[in-house]
Structures are given as C-alpha cells and as structure tokens.
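After this line comes chain A, so read on.
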Amino acid sequence: MNHLPVLPVLLPLLAAALALLVPRRSLAAQRLVSWLSIGALLAVAILLTRQAGQGEVLVYLLGDWPARLGIALTVDRLGALMLLTTALLAIPCLLYAGAGWDRRALHFHALFQLQLAGLNGAFLTGDLFNLFVFFEVLLIASYGLMLSGGRGPRMSAGLHYVAFNITASTLFLVALGLLYGLTGTLNMAEMALRVAEADPGDVALIQAASGILLVVFCAKAALLPLYLWLPETYARAPAAVAALFTVMTKVGVYAVLRVYALVFGSEAGVLAGWAWDWLLPAGIVTLVLASLGALASPTLRAQAAWLVIASAATLFIAFSLGTAGAVSAGLYYLVQSTFAVAALFLIADMIRRQRGKAGDRLDIAAPLGHKTALGLLFLVAAVSISGLPPLPGFIGKFMLLAAVPETQLGWVWSTVLVTSLLAILALARSGSQLIWRAETFADAAAAPRPPRAPQRIAVALLLGYGVVLMLASGPALRYTQAAAEQVLAPADYMQQVRDTPPQTRAPSP
Partner candidate 1 sequence: MRRFLPSLPLSLAVLVLWLLLVSDFGPGQLVLGLVLAIALPLFADMLKPERAHIGRLLVALRLGGTVFVDIVRSNIEVARRILGPEHAITPGFVQVPLELSNIHGITALASIITLTPGTVSAELSEDRRHLLVHCFNLGDAEGAVATIKARYEAPLKEIFP
Partner candidate 2 sequence: MSAAFEILLVLLLAVGTFFVLVGSIGLVKLSEFFKRLHGPTKATTLGVGCILVASIGHHAALGDGLGLRELLITGFLFITAPISAHLMAKAALSLAEKDPRPPTTPRDDASPPDSR
Partner candidate 3 sequence: MIELALASGIGVLTACGVYLLLRARSFDVILGLTLLSYATNLLIFASGRPVIGKPPVLREGVAGTLANYADPLPQALVLTAIVIAFAMTAVAIVVAMRSRADNRSDHVDGHEPETPEPER
Partner candidate 4 sequence: MIETAVVVALYAVGLAMLMSLWRLLRGPSVPDRILALDTLYVNTIALLILFGMYLDSSIYFEAALIIAMLGFVGTVMLSKYVMRRDIVE
C-alpha cells in the first residue's frame, strides 16, 4: 500500500529521535541526520504533490480504522502544496542555522525536525483533534527553537508567545469539546456531513463553537485583533527560526481555509461560508494595520515580522472572497510570500551582523560590510514582498485583484493597492536607511566577517524559489487553481474520506 502520506510526519520524528540519541557533542552527526531527513522529506513532498496533482484525494487510514473511528491522513492538492512549501522552506533554514546557530542552541536539530513533524502533521490530518495535537507539536517545538540559546528580551517575548498560544490552545479545546458534543465526531469530513444535517435548533450552538475555533485559528494566523503578539516574537527569534516561522502563521491560514471550506463550507447548509463574512473585514483592517506597522518598525526584523502579518492578512482577504480564482491567487501568494519574508528575515540577520552594535535598527546610521551583496539580496526580497513586478509577489497580487468579484472591488482593491504602496514605502525606507546610508568600515580590521557561504546560499535559495515561481507561474497557478477548486467543492473530498475502506478490517461491523 501507499505509505507516502504518513512519511512527512514519521521521517522528521525518527530523525528527531535519532538526533537525541547521537552524542550531543557530535554536531556533525546531528546535522547529517537532519539533512537526510530533509532530503527525504523533499522527495516525499514532491511525490505527494505529483500524486495529489492528479486530482485524487489520498486517504491514509492510521491503524487501519475507518476514518470516522480512527485518524485519517488526507493529501489533496492543498495539503501537498503546503507540505512542499514547508520542505522547501526547511532547506534554507537549516542551511542558515548550520552556519553556527545550531551550535549555540541546545537540541536545535531535534527541535527543528519536530517542528517539521508538527507542521506536516497539521497539513496532513483530516481529524480536528489531531489537528490540535499537531498544532501543539509545532508550537512547543517553536518555543524551543525560539528560546533555545536565547536570553533577556527574547525571554519576555517568549513568555508572551507561550502564554498567548497556550490560551489559544485552551480555546481550541473548548471549541473541540463543544463540536464533539454537538456532532459526535472529530473527523472533519464526517463532521461536515453532520453539520450539514444538523438540527435547526443546534445551528446557533454549532456556529458559536466554530466561532471560537475561528478565534483560535486567527490567533495562530495573527489576524485582527489577535496579531499583536507576533511582531515582537518573530523579531526576537533567531534568524533561521524566524524564517521557518513564516510558515507558522500560514498554518493558521491553512486551517481556516481547510476547516471553513470543508466543515462549514459549501456543503454546510445554513452555516455555509458564514466565517468569511467576518474574515474579510478583519483581513482588510489587519492588512492596513500591518502595513502601517511595517512602516513604523524600528528594526528590519520587526518590519519583516509585520510583513508576515500583512501576508497572512492578504491571504485571509483572498480566501474570504470565496471564489476559486481568489483562493488560487491566495495559495500562490502564500507560497511566494512565505519564501520572500523568510529571505527577508535571513537578510536582516546578515545585515545585523554586518553593522556592529547598531544591529538592524533603522534610526542609526552605521557602516555596513559587504554592502553590494546584501543590497542586492535585499532588493530582490523587497521587490518580491512589496508585490512589484516581475517577481511572484506581483503575480500573486494581480491574480488576487483580478479575481475579486465586482461587488467587493472597491474595498479590496483600494486596500491591497494602498497597502502595497505602504509596503513599498516601508521597504524603500529601510533599504535606503540600512544599505544606502551606510558607509564602509573605516579600518578593514574592524570589519565584521563576511556572511558565511551557507548563509548566502540559503538566502539565494529562497529568492531563487521566487524566481522559479515567477518563471513557472503558469503551471504553478494551474496547480493552485485546481487546488482551490478542490478545496471549495468538498463533496468529493468528503466522499473519498468516508468511503476509503480499511485494508484488512471491515468498514463497519
């Protein structure tokens, strides 16, 4: 049988276990384990994307139980896309961390792999409670990644991050308890069916429960008014980790799309699509506030963090428009913005290390080593993030604008266009402050060491993904379009999940 769907969780889990077993001092062995795992992950993700690309929903029944009894993993186009994005992102992050951070942060490799296991699990699972579990896996691993080797202000930022997310997880459980109490199941496809057939007297309750769930996802995805924790956290995280974190808000966005298109989606009767009415205005306001935040940021890393929020908000706008075109544009944008902002985090770190005490603060003029290379990298990243052509940020944005239904044209367009301008202003400001305003070091001896080769390669790789996405945007958008159509018409997905028979067991007694 096809075991591919479970491998994206198992491989990093095994790698993490091995990383704990090899001698702690042997960094080489840990790195080897990490790289082997990531290589395998990438291969698996590519295979899964190709299989899911055929249009079939791969259903993997863990424990060989029918989906309603056990936990089913599902891979559709959307899930495969997320897996592939994560695997691709992990490579440069690991590369960058391998330039030295993994030496300072205890258990880095194990935590890194566990984070990947959590992310992949969240993208794979077709069970709502299992989604919670993998949320926790990825969150707790992220605490470790963020805080291991850190001190001082990072700790208080970490405290915010931890406390906020634990609260959100608590709410998740509340929502799950209520939903189980009302529908009697945890499998999303099964729940979708039961929500559709819900007693009219239960509808308000189901909606309240799913409203709480929405708060949870929006908290993870950093949507208004729950985004406030993010800038500080991401700005204070180690660079490689912050870069990896760019996909974490996307998990929240993914979860919203998955759950509110499947369980409360087009098949959900009275409740069909109710969440989008809330999300569109929230997304719009968040986008504006995040863009203002990017403009106001005192440091480049904070700016990158705000841009993470902006990107998530853009996705919410795209998804809440609810058309296949908009969702497709959103998915394309999701992938590209993940890479681009991740690159910006890494660049910010490289700049920080080239500026001595001034760090990445925008208000202080300081010399900058290796200005040309850093400037070039920054330029490419900035162009991509601010949605200027020809990089994929532009393609995503214009696809989104093109997909906006005429009734919502005014608000969405003006927001997206104006915030793009704000992003341009913000990045032009930070770039000109950090890179243009800089002098060269007066004496060569005091100049900091150049960024190490793996670091530069990591950034180039992330930006290179963008270039590939630009050149191959035709096929990429065909894929996202198909993914969007698949997500928005969940009947087929529900059918597949519910009808997949176990290997050996009877489907029902």
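The candidates came about this way: all candidates are chains of the complex that A comes from, given by their letters.
Convention: contacts are C-beta pairs under 8 Å (C-beta built on N, C-alpha and C of every residue); 3 or more make two chains touch, one makes a residue touch a chain; residues count from 1.
Just so you know, these numbers come straight off a predicted model, no measurement behind them.
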{"item": "From 1, 2, 3 or 4, the one in contact with chain A within this complex", "value": "3"}
{"item": "Residues of chain A defined as touching candidate 3 within the complex", "value": "129, 133, 136, 140, 143-144, 147, 151-153, 155-160, 162-163, 166-167, 169-170, 173-174, 176-178, 180-181, 186, 359"}
